[in-house]
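One chain of protein is taken out of this complex; the other chains stay put.
Labels run A, B and C following the written order; every chain starts at residue 1.
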Amino acid sequence: MIANPITWPDGARCAVAMTWDMDADSAFNWYNQNTADNLVAAQSWTRYDPLIAIPRLVDQFARRDLHLTFFVPGWVIEKYPAQIDLLLKNGHEIALHGYLHERSNEIDKDDELYWLGRGLEAYRKHVGAGPRGWRAPSFAFSKHSLRYLLDAGFEYDSSLMGDDIPYALKEGNASLLEFPVDWTLDDFPHYAHNRDLGYRMPISSPQRAMEVFRSEFDAAWEFGALWISVWHPALSGRLARFRAVLELLDYMRAKGGVWFARLDQVCDHVQKLMAGGRWTPRCETMPLYQSPLPEFSKDHRGAGTHGTTGSAHC
Amino acid sequence: MIANPITWPDGARCAVAMTWDMDADSAFNWYNQNTADNLVAAQSWTRYDPLIAIPRLVDQFARRDLHLTFFVPGWVIEKYPAQIDLLLKNGHEIALHGYLHERSNEIDKDDELYWLGRGLEAYRKHVGAGPRGWRAPSFAFSKHSLRYLLDAGFEYDSSLMGDDIPYALKEGNASLLEFPVDWTLDDFPHYAHNRDLGYRMPISSPQRAMEVFRSEFDAAWEFGALWISVWHPALSGRLARFRAVLELLDYMRAKGGVWFARLDQVCDHVQKLMAGGRWTPRCETMPLYQSPLPEFSKDHRGAGTHGTTGSAHC
Amino acid sequence: MIANPITWPDGARCAVAMTWDMDADSAFNWYNQNTADNLVAAQSWTRYDPLIAIPRLVDQFARRDLHLTFFVPGWVIEKYPAQIDLLLKNGHEIALHGYLHERSNEIDKDDELYWLGRGLEAYRKHVGAGPRGWRAPSFAFSKHSLRYLLDAGFEYDSSLMGDDIPYALKEGNASLLEFPVDWTLDDFPHYAHNRDLGYRMPISSPQRAMEVFRSEFDAAWEFGALWISVWHPALSGRLARFRAVLELLDYMRAKGGVWFARLDQVCDHVQKLMAGGRWTPRCETMPLYQSPLPEFSKDHRGAGTHGTTGSAHC
Partner (left out) sequence: MIANPITWPDGARCAVAMTWDMDADSAFNWYNQNTADNLVAAQSWTRYDPLIAIPRLVDQFARRDLHLTFFVPGWVIEKYPAQIDLLLKNGHEIALHGYLHERSNEIDKDDELYWLGRGLEAYRKHVGAGPRGWRAPSFAFSKHSLRYLLDAGFEYDSSLMGDDIPYALKEGNASLLEFPVDWTLDDFPHYAHNRDLGYRMPISSPQRAMEVFRSEFDAAWEFGALWISVWHPALSGRLARFRAVLELLDYMRAKGGVWFARLDQVCDHVQKLMAGGRWTPRCETMPLYQSPLPEFSKDHRGAGTHGTTGSAHC
């Protein structure tokens, strides 16, 4: 089922990276720039994340000796430094998630770079050194993002959706690893209902949502994939849902053969495989398109060229 | 799982406040100010609440000796006085829910105060004394709301979403208690489908909806939280759904160790714990923001200050 | 659970009126007046109703000796006369459902009357005599509708949502019976997904949808209510769903004590109860509002009158 199978440490059948996007009130502010100060219930809802859920997650994962990756915007690092310290002290990875949860593909490229700089500055000031990993806020990876990430020294990204296992993104002579996600393993489609967030999904019970996450895990386990959740403390960190998360962890452990890892550990593992010549990732040359498709321009019609837009493979 | 655990009376494991928002036709009128007079099916749907469901609820809860909190807009008190009397006579608490289900964070602050005054006037005229509790219609709590509520002498609010147990909201030297809710325990995401209400959710069976409410209860029971439903008589008071509500009550009672309470009773309990120095609520200083984030202003960029916006804790 | 209980013939515990809205391509044309001619897939989807589903329903209900009410727009009567004849010949009731599935509360009152006239003309020409019953297309009953229906001699309406059992609508000295519906027993929230219809619900399996319909039936059976489905042949008449409908019928029959009836038979029954003084329906005086609420007018604020808008009861 997987064309280019990868091996996991100690013969594990699959890798599980239970990652969390600790957005706190950043995304909500980005999407409501002129009104967020007046949306007090939504403020409180978004701050359940750092104030209530993060200490809970840290405590429970410590009891299970689990070390996970948290994607955090720079502004959140600045606003909630104690929580960042708590995460770091407990062996969790802090990866970068923009500065103010900016949608990079809806702003111009200079602004994208500006916010990236702010995010890096906040990260370095508090966490030290630079982040190894990036997830584009709202998955809004732009055609400029890869270049910026390579220039900033990122080693991996986890925003794209093109595979079930790690692959590589290349631009010019440089490349980084992509640890792909999918909306299926995001918790928003299952739980998010809040007028001020512009999301009104029917709210699943934790049991129904876990059916989805567990079926993805079972398939990853059977076929050797990398399972990456994109969960939000304000949603999946609530009592009933988090209890179901812990039960899913029990289920995974009982099944056995699972490598639980932070994404920086996945990165180390893949880099080592590559250095040893034991595995080569599929590689995509970016950007795929430099501009909108010429086929949509009426002028283009006479030209008779059905211009393909660059090879997609390295 | 809960960082600042609270004790409940008689050693109960959790508190259950099954609260109802008796909106009748107020919210529907607010959201359709120019057309509501012509939306007759929606009128009839919203009036199922006072005319059919409220007497049913009163009767069934009386048989079970249950006393609950109903949040009612002032305009509804004026329009349906017999129902208010029936609720009061049966030991239910009437708390205030605006005047015409106004969205306070979408109107200016003078208008917010105007409607609050109308609500208080209606409440005092019919119920006597002032209300102890408030829930912002549509959870649309504004940055001015807390000040207004403190000035009006409210002792608790139940509109915000920042915790699993009571906490405190402070502005200046005054504070009140917050009994937090969440969309998960609202019935709109599970049942509301009505073009004229601007809601088109897939409609869950009562069994599926109860999976959600019960899983939240089971977690509250396990971890000692305060479970607060936000139900609407026109939705959850229909025959099939209300039968499921009664079954959920049976389930809760059979499980045991549950303190069923009105929110004014929860308020009394928490105030007593605090007065006795036996428990201190987490406290949030409000408002969190006085204006939109300065980070979004391009002028701000040169300033080099990453202005945090005030401490969030008391 | 029901404040004003009604008795059903032969001591039945509840009444089941499985009604169908045979919209064919009328509603789709109304909602897409300028583009419907070019939406060929949606045309075909809407015509599954008269061309495929109606003969199927007629055949299957004949085998079960069931006689049901079909609400049909006048334009559909004109376009599909053979199907109307088939329904009539098999003992089904044809009630009126507008002319072109017009939304009466979004057009002016003269237009509403014009379309009603067209509907009546089409009905009388093909069916003979006038219809006894009406369902407003899209439940879009306007504040003028009751007056028009009374003038036209209708004996019942089935568009409003204010109760679980029949009630009466009164304007001036005249009144008719209301057989109330609810979106819960409509099949659109469960099955409708079609971009051209402006509906994109997640599609339930027949089993999940039947959970909803059956739970409403079980409650109607337990408490003595009138269960009325609002189903559409293009949705619930498809093979898999219709098989589930037939299984629901089997379930109802096996449970026993169910009076299966057309709405004209329900009308006869209620009229007889009333004439014999054995039951009096709850009565609502209409229209509830003559205009938008005066509370929304700023001029109104000084007036100090909290004008209630007329009594709602007869």
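The rule is simple: contacts are C-beta pairs under 8 Å (C-beta built on N, C-alpha and C of every residue); 3 or more make two chains touch, one makes a residue touch a chain.
Everything quoted here is computed from the prediction, not taken from an experiment.
J.: Just to confirm, in the complete assembly, which displayed chains does the hidden chain contact?
T.: A, C
J.: Return the single residue from C:Arg64, C:Lys89, C:Arg195 or C:Arg253 that touches the missing chain.
T.: In the full complex, the listed residue that touches the missing chain is C:Arg195.
J.: Looking at A:Asp49, A:Asp164 or A:Asp196, which residue reaches the missing chain?
T.: Looking across A:Asp49, A:Asp164 or A:Asp196, the contact with the absent chain belongs to A:Asp164.
J.: Among C:Asn4, C:Gln43, C:Gln265 or C:Thr285, exactly one should touch the missing chain; which is it?
T.: Checking the options C:Asn4, C:Gln43, C:Gln265 or C:Thr285, the one contacting the hidden chain is C:Gln43.
J.: Which subunit C residues would touch the chain omitted from the figure, given the whole complex?
T.: Its contact residues with the unshown chain are 29, 33-41, 43-45, 47-48, 51-52, 55-56, 59-60, 75, 78-79, 100, 114, 118, 122, 191, 193-195, 200-208, 238-240, 242-244.
J.: Identify the residues of subunit A touching the omitted chain, counting contacts across the whole complex.
T.: Residues of subunit A in contact with the hidden chain: 1-3, 105, 136, 138-143, 145-146, 159-164, 180, 182-184, 186, 189-190, 199, 201-202, 204, 208, 211-212, 215-216, 218-220, 222-223, 225, 282, 284, 286-293, 295-296, 301, 306, 308, 312.
In this text, only the chains that are shown with their structure count from here on.
J.: Which whole number of Å gives the spacing of the CA centres of subunit A and subunit C?
T.: The computed centroid separation for subunit A versus subunit C comes out at 48 Å.
J.: For subunit C, give me the residues that contact two or more of the other chains.
T.: 202
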